[in-house]
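Let me begin by handing over the structure; questions about it come next.
For this depiction, one protein chain was excluded, whereas all remaining protein chains were kept in their positions.
Note that the chains are named A and B in the order they appear, and that numbering of residues resets to 1 at the start of each chain.
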Amino acid sequence: MTCALELKDLHKSFGKTEIIRGVNLAVQSGERIAIIGPNGAGKSTLFNLISGRFGPTSGDIVLNGQSIAHKKPYEINRMGLSRSFQITNIFPKLSVFENLRCAVLWSLGYKYTFLKFLSGLRDANDQAEKFLQMIKLDKKRDVVAMNLTYAEQRALEIGITIAGGSDVILLDEPTAGMSKSETSRFISLIKAVTEGKTLLTVEHDMGVVFGLADKIAVIVYGEVIAFDAPEAVRANPKVQEAYLGTSTADAPAGEH
Amino acid sequence: MTYYKFKPYNVGRVVIWSLFAILLLVVPLVFTSQLSATMLAQMGIAIIACLSYNMLLGQGGMLSFGHAVYTGLGSYMAIHALNMVAAGNLHIPVSLVPLVGGLAGMGFAILLGYVTTRKSGTPFAMITMGIAELVFAMSLMFSEFFGGEAGVSGNRVAGDSFWGITYGPQIQIYYLISIYTFICVALMYAFTQTPLGRILNAVRDNPERVEFIGYNTQRVRYFSFIIAGFFAGIAGGLSALNFEIVTAEVVGAGRSGAYLLFTFLGGATFFFGPILGAILMVIAFVLLSEFTKAWLLYLGLLFLFMVMYAPGGFASLLMMNLRVAAFGKLRQIWVSYLGLIVTALVILMGAGAMIEMVYHLQLNDSLGDTLKFTGVTLDAKSIDSWVGSLLVMVTGLGLFEVMRRHYLHEWGEIQTGIENEIKRREAA
Partner (left out) sequence: MEFFIISMLNGLSYGLLLFMLSSGLTLIFSMMGVLNFAHASFYMAGAYFGYTISKWVGFWPALFVAPVLVGACGAVFERMTLRKVHKFGHVPELLVTFGLSYIVLELVQLIWGRTAVEFPPPEVLRDSAFTLINHSVQGLSVVWGSAPADLCSNADASVRVVCSPFPATRGFMMLVALLMLMSLWLLLTRTRIGLVIQAALTHPEMAESLGHNVPRVFMLVFGAGTGLAGLAGVIGGSTFVTEPAMSATVGSVIFVVVVVGGMGSLSGAFLASILIGVIQTFAVAFDYSFITLCAQLGLSLSDAARENSFVKLTLSQVAPILPYLFLVLILIFRPKGLLGTREG
């Protein structure tokens, strides 16, 4: 198993406040990692660092053997990493299909061309259709994205993230704001669409975490205090002390 | 607020383009006066200019206060090229001179666009403003290129005539313009159906997200800016041929402001909106300005109301009502529209009377105190006229408010009705 993503002694300060205080993490290709931690621990900051929204103060981020520490988001995306956002970040005035089609264009090599018609790009259209089916929004193909329901928009958000064919996917609280039933449906969707890919997801819902992840990384005050299989993390005293969040039905009773 | 999309069927697309072409060909035969000929020529040019502007505004979300720089510099290059053709130094047919303008527009967009598109939103707007002022100020400095106060003139009857077409008569230049208009409109429409065009829309909607799907947002803006500059330059080149003179105002703030105003009024959210806006622009500048001196004031007020209540412009108003008609509910609301229009006219009467009286007092002291306003004689110095006009305006305002509430109520009902109908059709 190759190392898909590695964080090496990562530090990030905003002014005088250090948010990320030395994070070391190695994610193997094909693994599904859940990142949990209390609010303000630095989970979103970590995602922003990895995806290139801003650069680290020190340390390195290595994607498939190449350093991506201070690269621009589009450079990182072109190297095979894609992320979704906690606050839905779609293209509101385009239709669902157009949203997906935009997401596939660069990966198919179309770049900035203005000499070809979109309707004639068979591979782009086929790919977009495929992902449309995958995220189960085929009935809403031509609906303008801002008219979708919240859950549908979240699904589209995931769709845009995976449509580019990236191997490393970062999902930032994908089930935020969803009901229990919506969440479980969504998790099956995530499992299906990220088959074979490396997945990092920030989550607060423990049911999701224990059902989805191969390993859990627990981040408290900008440091990783545990990185292990779900059962081991659950039993880890440091984690129990710091944070375990809401227990779910399949967690042992009496957990604090 | 839901966002509408009204997609004509594909057969309709062929029909629309053919109709457009036929319209361009036939319209000067219907409106045959000299005034019409000049206006139609200007409309063709304005259509290209406003569509190129909307590539930035409506399609890219880039608010530019300096688009006249590219149309204007295109004009200047074109007129210099025309003079070179006349002098025998340049051997291209006059018909291709606008292309020189286009290349100039593109060249300046490559040069200036790099620094302009580094930012977006408000800073972008300010940069375009600064560059526009820079170019305008330079136009008064370098008289070799810009011709100083008198500008640069040329003669479009130059070079060899082409199948007997010399471009002397206005009708010939009109047909040249209409050919360019048709081709440019078609090309600009085609652009909206290309990857760059679509990603430009994505940049407008969510510039940050675009970076995360692999695109360099600044590059997207820069390339689109260059293409818009090309078409702007063509409009400028056609303008140079049409008027045979280019003066510094073609790069001035007034012209840039007019592009913004009328493209927005026409409607930046639909492709054909700027076409409407361009036609309105020529009508306003040529006809309305003759009607009343306060036309810019009325325009400013109209613009203000549009931004507040109908930010999609006339095009969106049209489309919204077409949608209502498609669902068969227009009958319900046309009475409200009539009421709104009538009461708005009443307000206009009252306000217009007062404005004209003020102008009269200011300017035409020599002509005495009375003036005619839509057939009514007003005495600018008598209190009766003033009170009367004020009463008319206030009454109009009151009635308008009543009608407006009624209209909003009706409109709300219709919209709910339509939405229910859509849900019903979806479920079926």
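By our rule, contacts are C-beta pairs under 8 Å (C-beta built on N, C-alpha and C of every residue); 3 or more make two chains touch, one makes a residue touch a chain.
Everything numeric in this text was worked out from a predicted model, so none of it was measured.
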### Summary
Full-assembly contacts of the left-out chain, visible side only, are chains B
## Note on the structure
Among the options B:V11, B:V30, B:M141 or B:A427, the absent chain makes contact with B:M141
## Note on the structure
In the whole complex, of B:V11, B:L29 or B:M308, the residue touching the missing chain would be B:M308
### Query
From the list B:A109, B:A294, B:M349 or B:L371, which touches the chain that is not on show?
B:A294
### Task
Would you mind spotting which of B:A37, B:L63 or B:I414 touches the chain that isn't drawn?
B:L63
## Note on the structure
Sole touch to the unshown chain from B:A37, B:A125 or B:L348: residue B:A125
## Note on the structure
Note that chain B touches the chain not displayed via residues 61, 63, 115, 118-119, 121-123, 125-127, 129-131, 133-134, 137-138, 140-144, 253, 257, 260-261, 264, 294, 296-297, 299-301, 303-304, 307-308, 311, 355, 358-359, 362
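The rule we apply is simple: only the chains that are shown with their structure count from here on.
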#### Entry: For chain A paired with chain B, centre-to-centre distance based on mean C-alpha positions, whole Å
44
## Note on the structure
The chain A residues in contact with chain B across the complex are 51-52, 72-74, 77-78, 82-83, 85, 89-95, 98, 101-103, 105-107, 110-119, 121, 142, 144, 146-147, 160, 163-164
### Query
Tell me, which parts of chain B touch chain A in their complex?
2-3, 5, 7, 190-191, 193-199, 201-202, 204-206, 208-217, 219-220, 223, 227
